[in-house]
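First comes the structure, then the notes that go with it.
Removed from the display is one protein chain of the complex; every other protein chain stays in position.
Let's turn to chain A:
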Amino acid sequence: MGVFGSTRLTALGSRSQTETVRHGHSVADAADDAAVRGAEPAPAVDMSVDLAGAVLPSPMMTASGCAANGKELHRFFDVTELGAFVTKSVMAEPRSGRGTPRMAETPSGMLNSIGLQGPGIRAFVENDLPWLKQAGARAMVSIAGSTSGEFADVAAILRASEAFDAVVGVEVNISCPNVANRGLVFACDPHASAKVVALVREQLPRDIPIFAKLTPDVTDIVTIAQAAVKAGADGLTMINTLLGMVIDTDLLRPQLGGVTGGLSGPAVRPVAVRAIWQVRAAMLQGRLPFVPIVGVGGVRTGRDALELVAAGASAVQVGTATFNDPTAPVRVGRELRDLLQDKGFARFTDVVGIAHERVG
């Protein structure tokens, strides 16, 4: 615990060293523990994480846009069981979103074209955030904008809101179209990404970490990650959906009203694992400072979550699987904990990025 929080202000070289020492130590510990324990039941795994200062009891989160803003899933599980509840991306003004059909089922996944439907930041801070606060949830608020200025405005209103003390972090959804750049998504361009992150960072107190959510639809995700971190991102969330399209073969036309949509679900998990791996590897090579990666993409089981964690994710979001099982975000957390316990790990953080030490 505390690895990211305690080292993020130190020099790059010492960060790498901390990481290496931590992993070397923990693997040996786990082996010793297992030998000593014998037939005794394994001790509980410490699942807590420190995400750039946000200390959470669990690495599990909802994924933005797959969980609404709390009330709906609170019928199925206690939202305080999560490390953080990630809200649906909110923009400055109310948005109706697109027409329908908005959804198409695809093999082990789905395509969606919602169009960032939402109440606008003012209604959000008046209704949704206070609800999360009274429920005792730790809120990770996802914000979006059509211009970099809109991101900043949304962050400013959030900061000034009464229930802001329920916020443990802000996720900056830069995977939305930039009207100033012919609708190219911010996260496809390092300069546009950096500008948004810098403006949002200015609006929020230092003790609130901000996470830039990256799209995998780029030639080199490390370049975007570097730009975001350099501009002040305290962490990275990856991945957003992949752009896709489905043709209705009866009508021979696009199935979605919005023509293209975002692909999500277990089908994209290998893409998420790859993206997390590449950015973590860049950190290990010193090409990028160590910041926590929040992994998201196709997680349906504890084993899926472990893939993302071993590739380098310090927290895991569950998105599309929630549509299949409304308890998925907490169920996956329990499965992950049991899996780590079976493997003899004492701490969740000991497994973060572990696969990088075990390459052939």
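Please note the rule applied: a contact is a pair of C-beta atoms (placed from the backbone, for glycine too) under 8 Å apart; a residue touches a chain by one contact, two chains touch by 3 or more; residues count from 1.
To be clear about the criterion, contacts and distances are computed from a predicted model.
Colleague: Tell me the UniProt protein name of the chain this structure doesn't show, selecting from "Dihydroorotate dehydrogenase electron transfer subunit", "Autoinducer 2 import ATP-binding protein LsrA", "Phosphonate transport system permease protein" or "Energy-coupling factor transporter transmembrane protein EcfT".
Modeller: The missing chain's protein name, per its UniProt entry, is "Dihydroorotate dehydrogenase electron transfer subunit".
Colleague: Among A:43, A:99 or A:270, which residue is in touch with the absent chain?
Modeller: Answering carefully, the residue with contact to the hidden chain is A:99.
Colleague: Could you tell me which of A:60, A:73 or A:246 touches the chain that is not displayed?
Modeller: The single option touching the absent chain is A:73.
Colleague: Applying the definition given at the start, please give the residues of chain A touching the unseen chain.
Modeller: Within chain A, the residues touching the omitted chain are 65-68, 72-78, 88, 93-103, 105, 107-110, 112, 114-118, 120, 177, 251, 257, 265-266, 320-327.
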